[in-house]
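A single protein chain has been removed from this complex, and every other one stays in its place.
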Amino acid sequence: MGSFRTGLTKWARKRSIWVFHVNAASCNGCDIEILAALTPRYDAERLGVELVPSPRHADVLLVTGTTNPMMRERLRTVYEQMPEPRHVVAIGACALGGGVMKDCYSAGSGIDSVIPVDLYIPGCPPRPEAIIFGILKLVTGSPPDPVPVGEAIVK
Amino acid sequence: MSSDDLAALASDLGGTLAVGPKSTVLSVPPDKVTEACVGVSSLPGWNHLSTITGIDLGNEIGLLYHFWKGRRFIQVRTQVPKSAPRLKSISTALAAGTLYEAEIQDLLGVAFEGNPFLGKKLLLPDMYPPNAPPPLRKDSDPEKIRKMMDLE
Partner (left out) sequence: MSDSNQDKGRTEAGAGLMRYSPEGMMPFGPIHPSLKEPEYFKLFLEGEKIVQVEPRIGYVHRGIERAAQERTWVKNIYLFERICGICSFHHSLTYTEGVEALAPFEIPRRAKYLREVIAELERIHSHLLWLGLLGHWAGFDTLFMWIWKDREHILDLEEALTGNRVNKSYTTFGGVRNDLPDGLAAKIQSEMGFIEKRVEYYKSLVQSEETLNVRTKGVGRINQTIAQKLCPVGPLLRCTGIARDVRYEDPYAAYGEVPPQVQTSNDGDIASLMVLRLNEITDSCRMVKEAIEKMPSGPYRVSFPRSVPAGEATTHVEAPRGELFYFVKSGGGSVPERVKVRTSTLANILTAIEMLKGHTLADVPVVLTGMDPCFGCMDRISVVDVDESKEWTVGGETLRNYGIEYYRRK
């Protein structure tokens, strides 16, 4: 655990991850857990994860929700405003494939029908630990050492 | 609630009263709805309009205006035929009803004349297929609507 931590801190000092968050017709459950990941109990900020106010400054796009028709255009626009290299993380069952809203007349079936997704984090909502695990996995390319609760799937 | 006041209101408007376990239902014809709602909300303590419910009843669309006080509801109830789904809006007299009517306009296709959202959408997506029935109508098909809006 000691070497994991030093390795992680060394890595985190090398770069920080600026994330922009979009709620694409979500119930806010996932959004709260994303915010909770930034608060002291989970403290994703010590790993360099920071929420930015504009997609133009972001490395990673976090998307929650099913993307109802009104949000699809907005989601595409936000994605296009992100400079490369850019990554997209779909958080929560709705963003993965529509979740419990799958057959609702105004709910999409997940965001990968709108923009390309690099990482999927399942859960309804996923725990903050799972969200951090997922983002780290995305950025380092390999799963952080054991321990985290929850799992993330990389495409 | 004074049942005499409500009974008097009912007879003034040519409506009927039915006392249920939770709601007292005042049924009136659609052209008397505004008067009924204003009458109920003027009863002492009854000013709170919880919401307006719309239901597809087959040949008609039912409209239920729920007022709350204490442990009971007073429900002003009416229906409009599907062949002519319109009635006067209560929003000029009772502003609280504005968004509830707008929701029914979107989801059931009833027109509330005088409502500021008439002709505009509050909830439904802009790209909702214009030739599809409003989503809460019995003949609407969510799968078809999804296809028409390009949702897989």
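As written, the chain order gives the labels A and B, with residue 1 at the start of each chain.
Just so it is clear, contacts are C-beta pairs under 8 Å (C-beta built on N, C-alpha and C of every residue); 3 or more make two chains touch, one makes a residue touch a chain.
Note that the structure is a prediction, hence the values are computed from the model and not measured.
Engineer: Check each of A:M71, A:V89 or A:L136 against the chain that is not shown and name the one that touches it.
Structural biologist: Missing-chain contact among the listed residues: A:M71.
Engineer: Just the residue numbers, please: which parts of subunit B touch the chain that's not shown?
Structural biologist: Listed in rising order, the touching residues are 20-23, 47-51, 53-56, 64, 66, 68-71, 73, 75, 95-96, 98-100, 103, 107, 121-126, 135-136, 140, 142.
Engineer: Which residues does subunit A use to touch the chain missing from this display?
Structural biologist: Subunit A touches the chain not shown through residues 22-23, 25-33, 35-36, 39-41, 45, 50, 52-54, 56-57, 65-66, 68, 70-71, 73-74, 77, 99-101, 103-107, 124-125, 127.
Operating definition for what follows: only the chains that are shown with their structure count from here on.
Engineer: Whole-Å distance, subunit A centre to subunit B centre, using C-alpha means?
Structural biologist: Comparing mean C-alpha positions, subunit B is 41 Å from subunit A.
Engineer: Per the contact definition, I'd like the list of subunit A residues that touch subunit B in the complex.
Structural biologist: My answer: residues 68-70, 103-109, 113.
Engineer: Using the touch rule from the top, collect the residues of subunit B that touch subunit A in their complex.
Structural biologist: These residues of subunit B touch subunit A: 124-128, 135, 140, 142-143, 145-146, 149-152.
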